[in-house]
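A single protein chain has been removed from this complex, and every other one stays in its place.
Our next item is chain A:
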Amino acid sequence: MGRKLLTEHVNVEGIETFEVYRKHGGYRAVEKALKTMTPDEVVDEVKKSGLRGRGGAGFPTGLKWSFLAKPEGVPRYLVCNADESEPGTFKDRYLMSKLPHLLIEGMIAGSYALGARTSYIYIRGELLYVLRILEKAIAEAYAAGFLGENILGSGYSLDLHVHPGAGAYICGEETALLESLEGKRGNPRNKPPFPAVQGLYARPTVVNNVESIATVVPILNLGGDEYAKIGVGKSTGTKLFSACGHLNKPGIYELELGVPVEEFIYSDEYCGGIWKGRELKAVVAGGSSVPILPKELILKTAAGENRLMTYESLSDGGFVTGTMLGSGGFVAMDETTCIVKNTWNFSRFYHHESCGQCSPCREGTGWMEKVLHRLEHGHGSMHDIDLVVSVAKQIEGNTICPLGEAAAWPVAAAVRHFRDEFEWHVKHPHEATRPGAVYQGAGVLA
């Protein structure tokens, strides 16, 4: 079992309270930062750690922080993106509900590094119970002098607010999140200007994922260089994975980046293999937005090397034979899963969640869903398979925000890797629409 930096004390009784968290080494990072380090030194430590954004894009957090514009006399903001709504991803919810003080500690250290005097946690509206946990923890932190005026006598003051969203997936996109936080309709903004220059209330803003901010705590405790030694290559440190689907032991796992995918799925230490003794069919490795991969390609790269749980290894081969680490929502599907139905289900989600602002996504997501619905229900034609790929291509890269890509990638990848299954739905509509029927491979009828 590898090192656990975030979830080391997660099972300690009462860890969600300030006293117990403090007793287990909590708020040391804040003390270290505020008493012994300048804000720039904190940014440098994060840079050295090689931490990459845990929300899905994998952009280096330290670099993002250093891009923040710092004009004189203008407030800056740190906003925590806790609007976790990607199908398959549920790590932030776990982290916040179990270890609220870890996030608050990270927020204090991050805000100090960026010079923010007011910071926000924008939390998914459905997670009302987590919001209550966070608010309770924030109140405790205020009472203990870790939030508010003149924290620990350092002269640094910070106010931290939790703001619930109203149920839109799109508000996890950083500029839509800022719009929503400002009280407007959650439509993504046109970029440029980027949030680092004009973000919340048109002020310089950094938006980070919950896990990225929480990870600042172990980085400061260990030191950036020490943290960077964990992991493989440019994928440093540990990362939370939310494993779900047809696994024996689904759940949240904190992994040192670099564990082989095969070990993660089959080892008893982690997911314990596929349930009911069945075969693995496909994996969506990083939340519903990333391309789906068949068993052969998720376990081994096209070159025959073992695929590892790292940013680089999972994206090896580009989108032709690779995928992305994304947000760490690891969905395993066994041999009884119908890929066409699954793809339709994903596209239904994106159709429902498109904000409707720009035309390719607004019209294209609905179109894809309808065509996939047709294919799944035995009314499709061969032409429809190419059509849905073509529509996906027309959306990809032409939209304001990445939701267009998130909708297009899974569809394009499903057809790329499971085209024969789509064709089977067209050729054998009666078989394919029989309840429980699943494509069993070329020439075999279920």
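In the analysis below, contacts are C-beta pairs under 8 Å (C-beta built on N, C-alpha and C of every residue); 3 or more make two chains touch, one makes a residue touch a chain; residues count from 1.
Just so we're on the same page, contacts and distances are computed from a predicted model.
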| item | value |
| --- | --- |
| "RNA polymerase sigma-70 factor, ECF subfamily", "Cytochrome b", "Carbohydrate ABC transporter permease" or "Fe-S-binding domain-containing protein" - which is the UniProt name of the missing chain | "Fe-S-binding domain-containing protein" |
| Per the touch definition above, residue among A:157, A:190 or A:440 touching the missing chain | A:190 |
| Residue among A:18, A:253, A:270 or A:367 touching the omitted chain | A:367 |
| Candidates A:75, A:233, A:397 or A:441 - the one touching the absent chain | A:397 |
| Positions on chain A where the hidden chain makes contact | 168, 170, 185, 190, 192, 351-360, 362-367, 370, 387, 390, 394, 397-400 |
